[in-house]
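Quick one: the structure is below, questions incoming.
Just one protein chain is left out here, and the rest sit where they should.
Should a chain be cited, it is by its letter among A, B and C, assigned in written order, with residues numbered from 1 in that chain.
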């Protein structure tokens, strides 16, 4: 039996959304600070400058992938909040732990890119993504089970299924990708990247039908 | 008698909530930047990499605890705002001083972890948490006394009691923990950490009852 | 045919606006950290101090221009959101890619100012601005084509025309400016800067007429 305080705490949805946006925004912007402008007295021609830029390519790629990953997670979280109309302290702390793992993502991505070719760095990166996926799933399940969802009837069932399915399929693919490291490490990384790209770029795959259940988010 | 300007200033609740979320978000995300990816030419095997990761464990622990502390404070503040419907410049400045001590928390946590084993670093850390607790209490008391609360009747009395009790019990435990440093410094730190963990993880301790006074936060 | 999840994802307008403001705010504030306070034991007189400040002038200028550029883009994005009342995952990802290029702007600006006099740095800076302009245009066109706009009749046509025209004219001017680098590099940079200043300072050019279609943004 929770205390009375615990029963009244953490109900303010707009605040957890606001702190989430803040944390994602800071994490995304800080990532790019890792890419330093090359400065050298030896740069004399256009060709020199181009050559000085080339070694930055892996950093740009790593930044791009981190941005995709964060974008996928952020979109997943906002999608859930479109349907959640009540909140309590348990959901509040589930979201805070989700954000804890979001702030760790720049570290694990950087750890992977610095120590590419090690199973341990793939394992750590995958554990981070797994935790984020699980927390998103727990978040939704908790809200659904406690009837904090602003949906009824068939739509409720359909959206519940879609949200769960998305997390489970994505996480199965990531887990499969992580396991591939026992065959070949670069195959493993390539597979995980391909999964992320697919989730970000899915919008190239089809036209949104007229029947899309678009609702005004207000 | 305050000036007319002072009577009209600082009434914009959504702004103080927004700047609070911003400050918490930046503080939380910047904390993790302290954890640097280990880079060394001597890392050749999985085992080397694992060994290079081990010394980071205290930093991860310290980050985790700072995150918990900030999460507890943030949740405490949002809970109050769920019931406060009016604001004035005094509340505005109480909140700004609260945020001032929030921004100092990364410093005092880091000071504690760098100088563990000193009574002074425990005293400073505890003073920071004490100030935050007191400011939360002053914030609530001021709003309650001036009738800025959107509650009436029994619920008003019950929630007032719950909010006050929470701060007072938590601060008594922290003060007791700080005093323990005269017996043993590590006992003192361990006790304070246990109190923080309890407030964060209370959600493992019981199921929210159906009668929970959950209200939609709009 | 997109999956059901893709049809429900990314509809939360207030979140994409919030993360945009967060990213712009962090990028703008971090830019200024590049300007270091000059510290030297050799500073003994007011004159010495003034001389120590002078070398910072290019950094201030560069900061000022970056701020203008971000301000123009931010204003462009907020203007669109004043009329968009529905959102979907495609718009969501268009906005995220827009924000990706926003976070790159400090890098490309700094790259330009460190390597002034190279065509390559102008090309990269211009590509960044071009991408941002194109994504703003794609964002608006998508929303307009899918009827996510809260406008009807003549006003819809007029505002659609105004939004498109603004992006197209601005981008034509930037492209012309970039091409000028084949004549003279400083002429090219000067022209681009002049275009940016014009968009920021246009408010010195005329009084807003009484008939301005100002609407309350709630």
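Assume a residue touches a chain if its C-beta (ideal position, glycine included) is under 8 Å from a C-beta of that chain, and two chains touch if they have at least 3 such contacts.
From a predicted model like this one, the values you see are computed outputs, not experimental measurements.
Peer 1: Which one touches the absent chain: B:13, B:134, B:158 or B:197?
Peer 2: Counting the whole complex, the residue in contact with the absent chain is B:13.
Peer 1: For the full complex, which residue in C:61, C:158, C:179 or C:194 touches the chain that was left out?
Peer 2: Answering carefully, the residue with contact to the hidden chain is C:158.
Peer 1: Take the complete complex as the reference. Which residues in chain C touch the chain that isn't displayed?
Peer 2: On the side of chain C, residues 17-18, 21-22, 24-26, 28-33, 35, 37, 39, 43, 46, 49-50, 53, 64, 67, 71, 74-76, 78-79, 81-82, 158-159, 161-163, 165-166, 200-203, 205-209, 212-218 touch the unshown chain.
Peer 1: List the residues of chain B that touch the chain left out of this view.
Peer 2: 1-16, 18-19, 21-23, 25-27, 30, 85-90, 92-93, 96, 99-100, 103-104, 106-107, 110-111, 114-115, 118-121, 146, 148
Assume only the chains that are shown with their structure count from here on.
Peer 1: Would you mind reporting the rotation angle for the C-alpha fit of chain A onto chain B, rounded to the nearest 5 degrees?
Peer 2: Best-fit rotation on C-alpha atoms: 90 degrees.
Peer 1: Which chain has its C-alpha centroid farthest away from the centroid of chain C?
Peer 2: It is B whose centre lies farthest from that of chain C.
Peer 1: Find the geometric centre of each of chain B and chain C from their Cα atoms only, then give the gap between the two centres in Å, rounded to an integer.
Peer 2: Taking the average C-alpha coordinate of chain B and of chain C, the gap between them is 36 Å.
Peer 1: Go ahead and note the Å separation of the Cα centroids belonging to chain A and chain C.
Peer 2: 26
Peer 1: If you look at chain B, which of its residues touch at least two other chains?
Peer 2: In chain B, residues 22, 25-26 touch at least two other chains, as defined above.
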